[in-house]
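With one protein chain withheld, the remaining protein chains of the complex are depicted in position.
Think of it as A, B and C in the order they're written, each chain with its own count starting at 1.
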Amino acid sequence: MSTTEASPAETGRETFVLNLGPQHPATHGVLRVKMTMDGEYVVRAEPVCGYIHRMQEKMGENRTYAQFLPNTSRIDYLSALTYTHAFVGAVERAAKLQVPPRGEYIRVITSELNRISSHLVWWGAFLLDLGGFTPLLYAFDDREKILDLLEGITGSRLTYSYFRIGGLYNDVDEAFIKGTREFVAQMRPRLKMYRSLVTENIILRKRLIGIGPVSAEMCRKYGATGPVIRGSGVGYDVRKIEPYSAYAEFDFVAPTFAEGDSMARYLVRMEEMAQSLRIIEQGLDKLPAGPVMAEKVPRVLKLPAGDYCYAVEAARGRFAVRIVSDGKEIPYRVKLRSPSLSNLSLFEEASRGMLLPDALALMGSLDLVIPDIDR
Amino acid sequence: MKNGLKEIFTGFNSLVTGMRITIGQFFKPSVTTQYPHETLPIPARFRGHIELVLDPETGKAKCYACKLCERACPSDCILVDGAKLEGAKKKSVTEYRLDFTKCSLCGSCVEACRDGAIRFSRDYNLAGFSKEEFIMDLFAKLEAEAQAAGAPPAAPDAPGKPEPAAPAPTQPPPPAAAAPKPEPPKMEPAKVDAP
Amino acid sequence: MTNLLHILLAEPFRLALALLLIMSFVGVNAAYLVWVERKGAGRFQRRPGPTEVGYAGLLQPVVDAFKLLSKQLILPTGVDATLFRAAPLLVMAPALIGLAVVPFSEKLLGRDINVGLLLIFALGSINVMAIMLGGWSSRNKYAIISAARVVSQNVAYEIPTLLVVITMIMVTGSMDLNEIVRQQAGGFWRWNLFRWDVNPLAPATFLIFYICMLAETNRAPFDMAEAESELVAGAYTEYSGMGFGVFFMAEYTNILLGCSVATVLFLGGWQSPVGILPGLFWFLAKMYFLIFSVIWVRWTFPRTQFYGLLNLSWKILIPVSLLTLILTGAMLKIFSV
Partner (left out) sequence: MNPNLPPSIPFQPVDYAAKGCHFEAVVAADKVVEAAALLDGAGFALDTITGVDWMAAGQMELIYDFFRLEKALRVAVRTRIPRDNPEIATISGVYPGANWHERETHDFFGIRFAGHPDLTPFLLPEDATYHPLRKDFVA
């Protein structure tokens, strides 16, 4: 924090403040980073958040559980389904609702599709940070296929609101299943292509290997999760550690790389896409028949007083919802624990002393979604 | 030294591979759709803004102003009013306003509706010059549609008659060129008693 | 009539005419290279690129030029007005002068001087200083960082470029561009690119020259100076309208010049590899192929870090180019004496 900041008087060097954002190409949204620079070296980088704060938690206290549901798609708009999953999971846990297996399987399949689409956006945007424009459009081409699939079943391309308390908005159709199988078949060679085009590229490797090291200990202290901590050698994945929904029935690995540098985080996400494809394939193979909605979901839902947590592995890490209920129709308190906030909070410490382009590469490798931080 | 040379070789090779991939893509057809010259099909479950459904038997709105949608709406953007007409068993809708400026297209209203009296429209080219244009009088719109469709008489011979005004949500969309979007009806700013 | 032509083709009219032609060529060229770049980028990214203005967007450069011309030239508060205004001109001028000595065909060249190569590389460095001035005078932090980067980048590529050029001068024994081209007559195996007999590492020499040219023209993957994801637009951040437009034109003109020099030095200039079609055609074909490859490179790779370029330069390019220099010297000594 401020104590470690080297003052110009100590070093005999003059610093200046460089404002990155709130409107800056590297911040992907309205994040502002107040950078104290010594030439191109970052002396201190202080993220300033809140530019698109919407007080989602207060909105949660003003509407019924079902009415809050659309909001959950709008926190991290890139992995909307996983966020909805956490919220409906918490409510179902409190209301003791049992989602039918088909519903859970479809939740897993769509969440994983969503994870791939989120990682694709990250991949493209990250490469954009690093000055490569073309991968972004290749990624969007593939993501478009996912959005088409999800739009086909949910009716929306980004803010899906597909999960319902007790199940799903509606069942998937044959077109979705067929389309998803086709997508999985198409995506595998694309991932290979991405690897030869970008991952193995010497320029990219030189820019990422050894840059922005984040230790496992730092992740723990800051509560960083998701690909950030898995890139630091800790295999923490909510899907594995606290299996929710139907994840326990799937065979996949949570890819872990020990280096802790930007390349490790990059590789984690690339490998995760391949793993998500595996999960989707298994899900489609094993998709049980039956209803997608739990029976006897009360029209007016009142949760018993108490507090209930539910955590999921969103594309950016652990997303947890804590609902405090006082037995009424509307929640007393909804706490949203966003992964991006914790992941970004280590940026100040991790970026100290880095060169500006490397610091931006580090920031890109954290995969920030600003609405998720600001909520 | 050996490692350095190896790195130079693999590095150079990776660059050549990259360029081979992009030139491969160069000669493939483009994947984009040239909107607005061409449009993509709208999926059957597309969630647009809502609209009232015409009852083909009566030529009137199916909605009987039960206000379930109004209550389900998380953003308070629906205003429904109804009155009991003489001799009718149920109420019928007399006013249905959607404040689209607040609507988040979540679809809770359609889900709440028990009788399929509202559905998602297939309008997506929504643009306007003022906020008031987006306070939609859906009831007036439905009346206008019914008028345009020639105010169908309560046709006894029409069990299989296709819906005249708008395609049913499950049908594929009309070809883009064939159906220029009708001018949205002029609407007065609604007196929505929003908080 | 012939008298008039003689007068017109005599100095200094010839030079004035040449500059006029070059300026119009460069203007049109820059405008349409933007179009090619956008179309090319589109194709690399599987999209059509500009399509709306004119057939296949062919009028897009015209519209863009009008837009840039109609914009206000904003002079931000606190800038050094003289330097700020001079920078775009200083960027543009050396490239234009350099093109005056480039032989587009055997006869079609502004001025046939015997130190053409020296002229181009002597003036080439001005363009770096001009970008630095632009960035420095802008009174903008991004621009100043960019100005510093341009200079540090210069340290990286200038030395290998000159080493390579010296090698080529040793191979050809001339600094006259037209003479260099004349020596490469008689089929593509006679190009300097394939002169194994005097320079066993000739293709590597070409590659080094190509990489340095990319760095010199601030093109991706060496566009750290304008690094749009870090420095917004680098040294050009504060420029508006045609001030920005001139920087843009200068970038393309520099690419044009760089590719021309590469064509002359390595690819036999206007010499036809197969003996048909006029020299001008072959020169332009080779040059535009090189320009296309520059675009191709840009839309394939991410940006390097500036220490990446310095590492590349000092650890690979300079040793290799020194090696070629020594090898070439030795070969010349052994075989041609």
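As a convention for this text, a contact is a pair of C-beta atoms (placed from the backbone, for glycine too) under 8 Å apart; a residue touches a chain by one contact, two chains touch by 3 or more.
Here the structure is a predicted model, which is why all the values come from computation and not from measurement.
**Q** The chain left out here touches which displayed chains?
**A** Spelled out, the missing chain touches these shown chains: A.
**Q** In the complete assembly, which of A:V172, A:A311 or A:I330 touches the absent chain?
**A** Considering all chains, including the one not shown, the answer is A:A311.
**Q** I'm checking contacts with the chain that's been left out. Which of A:M35, A:I165, A:C219 or A:A314 qualifies?
**A** A:C219
**Q** Looking at A:M37, A:A66, A:A90 or A:A139, which makes contact with the chain not pictured?
**A** A:A90
**Q** List the residues of chain A that touch the chain left out of this view.
**A** Touching the missing chain: residues 1-2, 49-50, 53, 55, 57-58, 61, 90, 93-94, 96, 219-225, 229, 234-236, 241-242, 306-311, 318, 320, 322, 324, 332-333, 335, 337, 341-342, 345-346, 349, 374-375.
The rule is short, and it goes like this: only the chains that are shown with their structure count from here on.
**Q** Give me the chains shared as neighbours by chain B and chain C.
**A** A
**Q** Let me check something: if the centre of a chain is the mean of its CA atoms, which chain is farthest from chain A?
**A** Farthest by centroid: C.
**Q** Can you work out the whole-Å distance between the CA centroids of chain A and chain C?
**A** Centre-to-centre distance between chain A and chain C: 44 Å.
**Q** Which positions in chain B are in touch with at least two other chains?
**A** 15, 18, 21-22, 25, 31
**Q** Multi-chain contacts only, two chains or more: what residues does chain C have there?
**A** 44-47, 299-301
**Q** Applying the document's contact rule, which stretches of chain B touch chain A when the two form their complex?
**A** 7, 10-12, 14-15, 17-18, 21-22, 25, 31, 43-47, 72-74, 104-108, 111, 120
**Q** In the complex formed with chain B, which residues of chain A make contact?
**A** Against chain B, chain A makes touches at 63, 66-71, 74, 134, 138, 141, 144, 148, 151-156, 159, 161, 169-170, 193, 196-198, 200-203.
**Q** Per the contact definition, I'd like the list of chain A residues that touch chain C in the complex.
**A** Residues 16, 18, 24-26, 39-40, 127-134, 137-138, 141, 197-198, 201, 203-204, 206-207, 355-358, 360.
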